[in-house]
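Missing here is one protein chain; the remaining ones are kept as they sit in the complex.
For clarity, chains are labelled A and B in written order, and residue numbers in each chain start from 1.
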Amino acid sequence: MSDPDPYQRAAFPLRNRLARLLWNVVAALLFRPSPRPLFGWRRLLLRAFGARIGRGCHIYPKAEIWAPWNLDCADAATIADGAVIYNPSRIELGSHAIVSQQAYLCGATHDIDDPAFALRSAPISLGAYAWVAARATVLPGVRLHDYAVLGLGSVATRDLERAGVYVGVPARRVKTRRIGDDAGGGR
Amino acid sequence: MSDPDPYQRAAFPLRNRLARLLWNVVAALLFRPSPRPLFGWRRLLLRAFGARIGRGCHIYPKAEIWAPWNLDCADAATIADGAVIYNPSRIELGSHAIVSQQAYLCGATHDIDDPAFALRSAPISLGAYAWVAARATVLPGVRLHDYAVLGLGSVATRDLERAGVYVGVPARRVKTRRIGDDAGGGR
Partner (left out) sequence: MSDPDPYQRAAFPLRNRLARLLWNVVAALLFRPSPRPLFGWRRLLLRAFGARIGRGCHIYPKAEIWAPWNLDCADAATIADGAVIYNPSRIELGSHAIVSQQAYLCGATHDIDDPAFALRSAPISLGAYAWVAARATVLPGVRLHDYAVLGLGSVATRDLERAGVYVGVPARRVKTRRIGDDAGGGR
């Protein structure tokens, strides 16, 4: 029997909550205490929980991944210490995308006009070489195109264009990143 | 004998510091490591330290409560992981009020014009169904009226009106929340 108070109903089905419970136990025992240089070990743990993690990804030990099975990282992506990946819906990082310290990819919100305050999640994606700087936040449904930059502490409320540099709350475009044709690494 | 340098004097009396020391030890051993679903257990701990906690409150294990004896939560209030309740003065949450992840109810500041940099605390209150979204901050003395919403990462520097939705640093009213007369849960 569900709770008569809609605010008191669980936002996620039991199966999801059990999976996260198991992941949280594993994360507390094997992921977070792992020495920083053991990036391969953490990639292994995330893949065991269903994440798609490319080669050379740098996922730091204090990164918080809500649901590994909804995380998709292309090669050489980075998620720093203290970054929060809140992904009830899928979150994708392109090749060489970077999520810096304490940045927050916030993949869900609540419908404030709904008496039940229902959770609304939507996918987030970062293109290749996109950078979410320290303490910045990306809202549900937002896409950063390739090479886009979200400045420190800024909040992306809508899509960021290719190679655009955005700052502020909410983030506004302030300049364009230079992308050399002759640059290495596929740029 | 008090320190001749006013900056070096303790901001709180010894009795307060000892009480918080005891609470911090209990929190480290019994509260923070408790499994997420044990909401009843954490309500019990908070009440043992003088908090008034209503039925069905969801206080998450990584929530940080500075002084339980200054916390007053009506039924079905929620304080999420990483939220910080800094309450040298009283902080009250109305029925169904929600403080989301890493939100910060900051109940004290310093008098910058005072050579002793004295601490100034003031109560904070959230009305019924008020929502402080993730990473948002509420300053000392601020009241959120019923159904008010403070958006992600926003900073409330003055009172928020009933059912107003506020965003930005400092927070400005951007719209009004719809409150159905026929909605469940006493709305």
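Descriptive notes on the structure:
In this section, a residue touches a chain if its C-beta (ideal position, glycine included) is under 8 Å from a C-beta of that chain, and two chains touch if they have at least 3 such contacts.
This is a predicted model, so every value here is computed, not measured.
Here one chain is not drawn; of B:6, B:35 or B:50, the residue touching it is B:6.
The residue from A:107, A:127, A:140 or A:153 that touches the chain not shown here is A:153.
Only one of B:124, B:142 or B:155 touches the absent chain when the whole complex is considered: B:155. Within chain A, the residues in touch with the undisplayed chain are 35-36, 56, 76, 96, 98, 101-102, 131, 133-135, 149, 152-154, 165, 167-169, 177-178, 180, 183-185, 187.
Residues of chain B in contact with the chain left out of this view: 4-8, 21, 24, 84, 86, 104, 106, 109-110, 112-113, 115-117, 137, 139, 155, 169-170.
Keep in mind that, in the parts below, only the chains that are shown with their structure count from here on.
Superposing chain A on chain B by their CA atoms means rotating through 120 degrees, a value rounded to the nearest 5.
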